[in-house]
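For reference, the structure discussed in these notes is given below.
The other protein chains are all here in position, but one chain of the complex has been omitted.
Residue numbering begins at 1 within each chain, and the chains themselves are lettered A, B and C in the order written.
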Amino acid sequence: MIEKTKQKTLFRLVLIMLLSALAAGLGYVVLSLPTQAPGLSEQVTANLVRSGVSNPVTAVLLNFRGYDTLLEMGVLLLALVGVWSLGGIPEQRKSSPPGPVLDMLARLLVPLLILVAGYLLWVGAYAPGGAFQAGAVLAAAGVLLLLAGWRPGTRFSGLPLRIALVTGLGIFVAVGMALILLERRLLEYSPSFAGALILLIEVAASLSIGITLAALFLGGRPEVEPRR
Amino acid sequence: MEEMTLLQWAFDGVLGFALLWLAWRALASPDLFKAIVLFIAFGLLMALAWVRLDAPDVALAEAAIGAGLTGALLLTALARLDLKNETETVHKEDNTPQSP
Amino acid sequence: MQDIPWGVLVILLPVIGTLACFLCPWRSVPLGLTTALAVVVCVAGLGWQVVEQGAQRYAIGGWGAPLGIDLYADGLSLLMLMVTAVVGLGISVYSTSYFKPGRSAIFWPLWLFLWAALNALFLSADIFNLYVTLELLGLAAVALVALAGGADALTGAMRYLLVSLLGSLSYLLGVALLYHSFGSVDIAILAQRMEASPTVWAAIGLMSAGLLLKTALFPLHFWLPPAHASAPTPVSALLSALVVKASFYVLLRLWLEIFPLANSALGQLLGLLGVVAVLWGGLLALRQTRLKMLIAYSTVMQLGYLFLAFPLATAIAWQGSLYLLLSHALAKAAMFMAAGNILYFGGHDRIADLDRVAQRLPLTLAAFGLAGVSSMGLPPSGGFIAKWLLLEASVRSGQWWWAIILILGGLMTAAYILKVVGYAFTQAQVTHEAGAVPAPMEWAALALALAAVLLGLFAPWPLALMEIGLPFGVEAER
Partner (left out) sequence: MSHVFLYALVGVGLFTLGLYALIVHPHLLRKILAINVMGSGVFLVLVALAARTGGAVPDPVPHAMVITGIVVAISATALALALMLRVQVEVGQAGLPEERLE
């Protein structure tokens, strides 16, 4: 037993030394970088007019590097499919009935959060905000509802829920495919339509993000399987 | 870039140190609940750091997703963990004093 | 025909298939099979395009690197897509009989997601986009391993998830350093701007370490055997055949395109680790008592061979390594499927109790044997061509000692393959009642094993594909 503890301490000491060396090396490397580097900011600024939005981060996320975002919507949906596939996740041990305070809080905050989400979505075109932030706020509203004891009804938890979950990725892919059919490139928006298309994708994306994140919080798959 | 004032230096220093300290405490504190709460606090300070680095979009995403929803996920997972067999073990787990 | 962006379809079709399977779980088998066939057609279309017109670059959104993301298809990516399509089709057919309807509805969306991730990874020309595809791939693979349920599979999946995330983060830190050094994440642009500096060395180290962890090169292989052996059989097949190869592909691309300066000492180290992987994997494979564990350790061993090209670093060596990757993908998928059939048939995979499998499952044993021939590197299989190329490369570059390991490894492989085949012919002490194995499962295994052998008979064709776009450069002297 003592031998084992000794080994453990020795292991940790060696590990700490190795990791300190790693940190020192990485720190040196970071400090050796030049103090001025424009990165891609000039190109982004130059092409911002054609991107359809004026917030550069939104432009990168949904236009210049929109393909990354498409795949990332896939990652989010995949996580949910994965969690559902595990099945049988234990419920919370004691589900104490939510008190009146929580109930009131939910009634008060949920509409407010939905408003905030809508605002963030709209403002994302030209100021900080956008689909992910809006989706996260929507998810917060959903989590609050779940905490207050609300559960999706059986009518909602089948096909309608699944449709809501895939809308974000679905619209994204549909827009991409439609552009290909119009003999443009994947996700190549014409500057005059870019703003509208981005907004369409963002609305669908934030809805799906919100519901996906709330569903991840709920954990296991709702009991009802969609039926034909 | 703008001239650095002493106050800004102090702010950056304190924030950087607080980030490292909170991360260390979140990873080393023996109580898992406390660890998660510290991790949420860490996420909120990260959001502050993003604001300081002129990244408001990232700050919003971090506050909502990184701190808020991740925290909710962690807490509900902890509530669902069957701690009957682990109550002692979880506390014992980190008995050994740590230095990172 | 000429203008159809086949590469984009190859990525988007499996995503669409996933969404369809997710929305209509009760129809997932026909939807999934249709998608699989459509993807195979699109890969063929892309192949035709690349053969006719040479390497293809496609700027998504019309922006072009460095601002946008490019897709790039040359001979190397095309061959990876093709082997994925062939193995993917085999796995799709196999799984129609393997999974019961309830499981099947869960399997298909995950598998099609994984397929989309693989195709996106092989076509990506952008190191940050590669990070996203790696995460997509890792999460899908983990969820598929966990599908088996039970303590072994779940802990295997958990360990795999942690390892996969650690590898991705290490890779991402390297990406951050490269972006902030050169202002781009496009591979071609990085290749032009590359110059040696401490930052570049750190990036090489971080990215390589992350990818080696995901590729399970010795000594970072510890997570692979439990995860691969405990997964459902179609999943074991696709993990060993394709998923570990994906991170190897990324490593290969980086080494060929943006890290050529690292070839010297680090290449020797990787070669040495490869040698140890071959010996260690072979030794442990010999000692296994369960068939699926044996095959999983054989993967650890075969992955070691792939790294023998790094110290040699000539065009022939890279071609040999890629050839080995292709034939191993086919052979290993066939081998896992054969093992799955035996497991399905007898209810266990203890090697010592393989009760006269030869008489009862002749097709399955034939598949196992043919896949074994390719793994040993016997003519006329794809494994033979691969080892021949590596042998030639090592003799030509005067580093003949790498050749010894090829022969030694072949002998070890022969030993454990023959051990299994031997037990399959003998009668066990306890005879088993056995269920019938559905025909698609047997034929899928045999078809892939035959493909591994055919890869050797038709060697000039893949070798010609490897020249498109010159991913491996030009051989200095002939």
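The working rule: a residue touches a chain if its C-beta (ideal position, glycine included) is under 8 Å from a C-beta of that chain, and two chains touch if they have at least 3 such contacts.
Predicted, not measured: the structure shown is a model, and the values here were computed from it.
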Omitted chain - touching chains that are shown: A, B, C
Residue of C:A157, C:A216, C:L325 or C:M376 in touch with the missing chain, whole complex considered: C:A157
Residues from chain C at the interface with the omitted partner, ascending: 128, 132, 135, 139, 142-143, 146, 149-151, 154-155, 157-159, 161-162, 165-166, 169, 172-173, 176-177, 179-180
Hidden partner chain, residues of chain A it touches: 12, 15-16, 19-20, 22-23, 26-27, 30-31, 33-41, 44-45, 56-57, 59-61, 64-65, 68-69, 72, 75-76, 78-80, 82-83, 86, 88-90, 132, 209, 213, 216, 219
Residues of chain B (touch criterion as defined above) contacting the omitted chain: 1, 4, 8-9, 12-13, 16, 19-20, 23-24, 26-28, 32, 35-36, 39, 42-43, 46, 49-50, 52-55, 57-58, 61-62, 65-66, 69-70, 73-74, 77-78, 80-82, 85-86, 89-90, 92-94, 98, 100
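Simple rule for what comes next: only the chains that are shown with their structure count from here on.
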Centre-of-Cα separation between chain B and chain A, whole angstrom: 20
Centre-of-Cα separation between chain C and chain B, whole angstrom: 38
Centre distance in Å when chain A and chain C are each reduced to the mean of their C-alpha atoms: 30
Touch list for chain B against partner chain A, complex: 56-61, 64-65, 68-69, 72-73, 76, 79-80, 82, 96, 99-100
Partner chain A, residues of chain C touching it in the complex: 3, 5, 8, 12, 15-16, 19, 22-26, 58-63, 66-69, 106, 109-110, 113, 116-117, 120, 128-129, 132-133, 135-136, 139-140, 142-143, 146-147, 173, 177, 179-181, 183-184, 197-199, 202
Chain A - residues contacting chain C, complex: 25-26, 28-30, 32-33, 37-40, 43-44, 47, 63-68, 71-72, 74-75, 77-79, 81-82, 84-86, 159, 162-163, 165-166, 169-170, 173, 176-177, 180, 183-189, 225-228
